[in-house]
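In this view, the complex is presented without one of its protein chains, the others remaining in place.
For clarity, chains are labelled A and B in written order, and residue numbers in each chain start from 1.
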Amino acid sequence: MLGTGILKGMAVTAKNFVGSYHDSEHPLTTSEYPEQRIAPKENARQFPFLVHDTEDAMKGLRCVACQICEKECPPQCIYIVKSKDKRADYKGQMQLYPVTFDIDLSVCMSCQICVEVCPFEAIKMDTEFELSNTDRFGGLLVNKHQLAKPNEHYRKIHPTEAAVSDASLAVEVAKAQAKAKADVEAKAKAAAEAKAKAEAAAAAGPIGTAPTAPAPKPTAPAAASAAPPAA
Amino acid sequence: MPLETIEQILARAEAAVPGAQLTIVKNDSPCAQHSLAVDVEHAYAVAQFLRDDPQLRLDYCSNVTGVDYLDAELSEKVKVKKLVDGVEKEVEEVKKTQRAGYLEAVYHLYSMALKHGPVILRQRTPGRADPVRVTSLTPLWRSAEFQEREVFDLYGVLFDGHPDLRRILMWDGFKDYPMRKDYVEPDDYEYEPTPHDEVLARAKAHQAAREVGA
Partner (left out) sequence: MDAPANRTVQSVGQGREGELLEVAMGPQHPSTHGVFRMDVVLDGETVVKLKPVFGYLHRNHEKIAENTSYLGSMPYTDRLDYFCSLSNNWAYALSVEKLAGLQVPERAEYIRLITAELTRVLNHTCLVGFLLQDMGALGTPLMYAFREREKILDLIESLTGARMMCNYMRFGGCRCDLPAGWLDEAKKVVAEYPRFLDEFDKLLSGNEILMARTQGVGKLSAELAISAGITGPMLRASGVDYDLRKVDNYGIYSRYPFRVPLGDHGDVYDRYMIRMLEMRESLKLLEPALNDIPDGPVVDPKAKLRGFRPKPGEAYGRIESPKGELGFHLISDGSPNPYRYRVRPPSLINLTILEDMCLGQTIADAVITLGSVDIVLGEVDR
């Protein structure tokens, strides 16, 4: 019958209208922003920020100014100037640091490629999106002071990811410490061996020279072992 | 029914279109989609053969592309026999050949009726100097209409026999062909907050110009 299609359609709209207020399974889908806010999804990404570990944000930046992200960023919106001097990073290794680190948010397309390519877990995605500004250029060009955020912030917004990142950093630090320790031990061992050799050599050589010799140096055994033929 | 090998297609196309100069362009990537290069004069006849042959029936032209190759020096390692200190020896030499640049129109053909493909057809122009002409295949496949217009627009290849060859993406008054490898961008600098590298150099030039002008 002509018109049944229309009547059926009207029934659907009526049901939806009433249902959005009274059907608990299919409630209203909109919310009143900004009074009501929906928490961002854990994976949500907006713009990058720089992670720092210590109280002093500028001292604790993880970024070592390797410029990989600057090179890989597809729209080229990162700008880095390397430092001339070095300072110790979280592993205790001497590294460069960024004197300038600017990101132009008006160009950034939130693609997350900088995060993926960074080998130092230094740059991560933030979930902050209310960045409207009256200055189109300057206002959206953020420097390293504005970009730096503590690791706690990262743990808060991306807990799962941060756990993985923290774990891998912990492994790195442990490795670095183990290596440092091994280095120290190896040095000590080498030194001890050298000392023993030197002593042995000195015992064979003329009395009076070796015992007063200073802390063993790598060259000492050679000099000492060269002595006997002369004696 | 599986598609014939490219060699078989080539042999049959040569038999069907006398005088056509067909060559196989090898593709070294793992997918091994080899293609047929055809001379511009016989492109239409060969394409018609590919479309109407009952075993091929390539009734669907999926993709039309232009490619630009600049003049280049190709170096190839060849083994030559030479007299070295009176003894004949085999020596590896790097042979350098000059390759003249050319433009290319590439057609990816499939068959909707027999559900096979692709057969790739390439038309190469003798050189890069304007005007570069190839044969339009729009009368055979309507789908080439907009795509050939696009190749004309971005590469400046003229398609003989195209019904409506106009610019499609760029505006009508635009002069150059932006997809060519030797295209130079116009110097229409806009202020950018983080200029670096080439952009920084350009920004400085503009800055200087402004100061001089002020």
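Here is the rule we use: contacts are C-beta pairs under 8 Å (C-beta built on N, C-alpha and C of every residue); 3 or more make two chains touch, one makes a residue touch a chain.
Note that the structure is predicted; figures quoted are calculated from it, not measured.
Undergrad: Which listed residue (A:36, A:132 or A:160) would be found touching the missing chain in the intact complex?
TA: A:160
Undergrad: May I ask which residue of B:20, B:121 or B:165 touches the chain that does not appear here?
TA: Candidates B:20, B:121 or B:165; residue touching the omitted chain: B:165.
Undergrad: Can you list where chain B touches the absent chain?
TA: Looking at chain B, the ones touching the missing chain are residues 27-31, 33, 59-63, 65, 67, 106, 108, 112, 115, 118, 120, 130-131, 141-147, 152, 154, 156, 158, 162-172, 178-179.
Undergrad: When the complex is taken as a whole, what residues of chain A touch the one chain not shown?
TA: 2-6, 8-9, 11-13, 16, 29, 41-45, 68, 72-74, 109-113, 116-117, 125, 160
The definition used in the following text is that only the chains that are shown with their structure count from here on.
Undergrad: Where the centres are mean C-alpha positions, what is the separation of chain A from chain B, in Å?
TA: Distance between chain centres, rounded to whole Å: 44 Å.
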